[in-house]
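Every protein chain except one is present and positioned as in the full complex.
Labels run A and B following the written order; every chain starts at residue 1.
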Amino acid sequence: MSVTFIINVLVFAAIDLISVLGVFALIGLTGLFSFGQVGFMAIGAYISALSVTRYNLPFFVGVLMAVALSVLVGLLIGFLTLKLRTDYFALATFGFAEIVKAMLNHFDSFTGGAMGLYGIPVLTSAPLVFGVAVGAVILMRNFKNSKFGRDCIAIRTDELAASVMGIDVFWRKMTVFLLSAVLGAVSGALYAFYVTYIEPDMFNWGRSVELIIVVFFGGLNSLTGCVISSLILSILPEVLRFASEWRTVLYTLIVIVTILFRPSGLFGSWELSLQQIKFFRRGENFARSDQHK
Amino acid sequence: MKVILRFFVLSVVVLGMGLLWSTTLEAASEDYVVIGTIQDLSGPNALWGQSQARGVEMAVEDFNQRGGLLGKQIVLKTYDFKLDVQEGINAYRRLVNQDKACVVVGPPVSNLILALAPIAEELKVPIVGEPSDERATTKSPGEPWGFVFASQPTCKEYGYTMAGYAIKELGLKKFGVIYNKANAWGAMIAEAFMNYAKDHGAEIVSEQTFLWGDTDFRAQLTKIKDTQPDALVVPEYLQQAAQITKQAREMGMMIPIVGPNSFTPPMVDLIGSAANNIYFVNNCAFDDPNLQEFIAEYKEKYGVDPTTNAFFGYDNTLIALNAIERAGSTDPVAIRNALAQTKDVKGLIYTYTFDPTLHRPKQFVATVIKIVDGKYITVGKYLPEP
Partner (left out) sequence: MLLLQQLINGLSLGSVYALISVGFALIFSVLKFSNFAHGSVIMLSAYFGLWISNRFATSLWLTLLLCALAGGIVAVIIEKIGFRPIRLRGGSTIYFFVSSISISLFFESFMTALLGGQFYMYRNFFKETTISLGKLIIPWTSVLTLIVSSGALIFLLYVLYRTRIGIAIRAASTDLFTPNLMGADVDLIVSVTFFLSGVLAGISGLFLGINLTVYPQIGGLVIKGFVATVIGGLGSLSGAVFGALLLGMGETLITAYLGGSVTPIFSFSIMFIFLLLKPEGIAGLFGRSKLSL
């Protein structure tokens, strides 16, 4: 059995997971339906790659610059769109991602255009990616359990009520948006330095949809569900290789069935917590552990 | 709750088992020579990917029928990458690590091979494909990527041949060019065409672009028509080229249309009455006697006509298997060395000799074909002057 191959699949899964976590924070926790995640991934990938290959900056500086630009762009887009209602916001973020792609294609003397950026050095290693992914998960967990996270859930449940309670709706949304932008940018940067070749078409709408599907599949409320769903749906294509032509068909069918029959996603609101693991090990009944929800 | 945890554990176990199972399926055996191919079987270019995959299959079968290679039968593993680079990378790694393929016949898609070139250097299993992007085989001037080989003309050669023929043989002077700015292949051919044209006394009167997903080209065509060119240059994939051609004719542009090898069948079926006064550069002529046996066999086996991609698939596999034979072993590095020395391998389309510093043939002689009243008429081989 080949370990290197499995590690390769897991690296891609981890890179995707980082981006999915951003989408989770946006859609799952705050109810902001965004199609723009690939836009930030593209920015992350291109800025970091250009910094290193063209301007010979060190890897971490490149990533930092990518993150910085994502934050700036996120601020701009956020100001323009966060006050819109749900579907308008979705459309606007879609437009944002398309604009990013079109600009990458158009300013080809800077970005390489359709020819892509090529010969990016491999600076992403499996330990780095796994480390960042774990870090992101921990970050997300703390975020969800914090007052900030609860504020976001309140916003998702009922925006008006939340603002009446004194929550600054706009700035909460903006912070989450920027957080997801940063995660997207980091994911994109790690991706670029792993596949060594990037082109604008890699960051298309279909990818955004995949990320959203992962979150829905795992459960809008459940971080654990999100992580597991991301892993499952990243690994599934490899397991389903035998049905290669019908893979996407199966994939979408699974998602449709999940949405229809278990709309809260695989895990609903359930979270794996340390308490439960302890109980599990002791073999006791841990069914009472999600009382605090 | 309990139910969910059970479900979770179960799904992880099932998934883990599934992954394990899929990876141990048909583990490599000493009794076979394993080669792999990665093609777009269900993505945007499925039409050509499937055709190419079949060409590869036929080559493997031909060899197996004649006794295999190095005394063993050849096992072919085919993977679908759906035109997605990430999937392609996974497929390549799987072929190398899981299936222990000794050589990989690649897709005719440059961007995947560009991404694979450094990975191939790391994993040391050679790829024989047709990336028409020079960067896929050339790491830096004079230094090729160690494990990538190409058997198709570069976009530059296509562009030069198109331009050379149009200017020298058809005597055309003013050109309107329309291409997909998001498609590296089309953009590179367009660039090559325009550079050649300018260097040889012709003029590009209009340069128009579009993007993936565009279906209406009248705005661009109207602009081109307004500049009154002698010919319209359409270096694009089949679908867009077909729509552009139809719309151009509908708009009353009856001037010659010059294109690359995307104008092969089923182009004529797609454009109906617009199929006239078209000149395009292809790798071979359909009525080439060399191809007839293969075409007949292919048709009998699969029920449809082969496309040029089927020929590519066959030839690439031929080159790969020939290299294995000359290397005398299934050691991928030895095969790579043999590939670099490929000389006079007679394939369906060409006779291949690789230049060791380029990892592709120095030069291809392409064939010009014209479309007159819905019929393909071979004009002949053409090599543009530099």
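Heads up, the rule we're going with is that contacts are C-beta pairs under 8 Å (C-beta built on N, C-alpha and C of every residue); 3 or more make two chains touch, one makes a residue touch a chain.
Bear in mind that the values here come from a model prediction, so they are computed numbers and not experimental data.
Asks: Given the contact definition stated above, which residue among B:G67, B:G272 or B:G380 touches the chain not shown here?
Replies: If we include the chain that is not displayed, B:G272 is the one touching it.
Asks: For the full complex, which residue in A:L72, A:I99, A:V134 or A:M165 touches the chain that was left out?
Replies: A:I99
Asks: Determine which one of B:D226, B:E293, B:D331 or B:D373 touches the chain that has been left out.
Replies: In the complete complex, the chain left out is touched by residue B:D226.
Asks: Applying the definition given at the start, please give the residues of subunit A touching the unseen chain.
Replies: 27, 31, 33, 80-81, 84-88, 90-92, 94-96, 98-99, 101-103, 105-106, 209, 212-213, 216, 245-246, 248-249, 251-253, 255-256, 259-261, 263
Asks: Applying the definition given at the start, please give the residues of subunit B touching the unseen chain.
Replies: Given the touch definition above, subunit B has residues 42-47, 49-50, 181-182, 208-211, 213-216, 218-220, 222-223, 226, 238-239, 242-243, 250-252, 266, 269-270, 272-273 touching the missing chain.
Please note the rule applied: only the chains that are shown with their structure count from here on.
Asks: From the C-alpha centre of subunit A to that of subunit B, how far is it in Å?
Replies: 34
Asks: Contact residues on subunit B for subunit A in the complex?
Replies: For subunit B paired with subunit A, touching residues are 1-2, 4-5, 7-8, 11-12, 15, 18-20, 22-24, 41-42, 79-80, 82, 85-87, 89-90, 93-94, 96-98, 111, 114-115, 118-119, 133, 135, 139, 180-184, 187-188, 211-212.
Asks: Can you check the complex and tell me which residues of subunit A touch subunit B?
Replies: Touching subunit B from subunit A are residues 1-2, 4-6, 8-9, 12, 102, 105-106, 108, 113-116, 118-119, 122, 195-197, 199-202, 228, 232, 235-239, 241-242, 244-245, 247-248, 266-268, 270, 276, 280, 285-287, 290.
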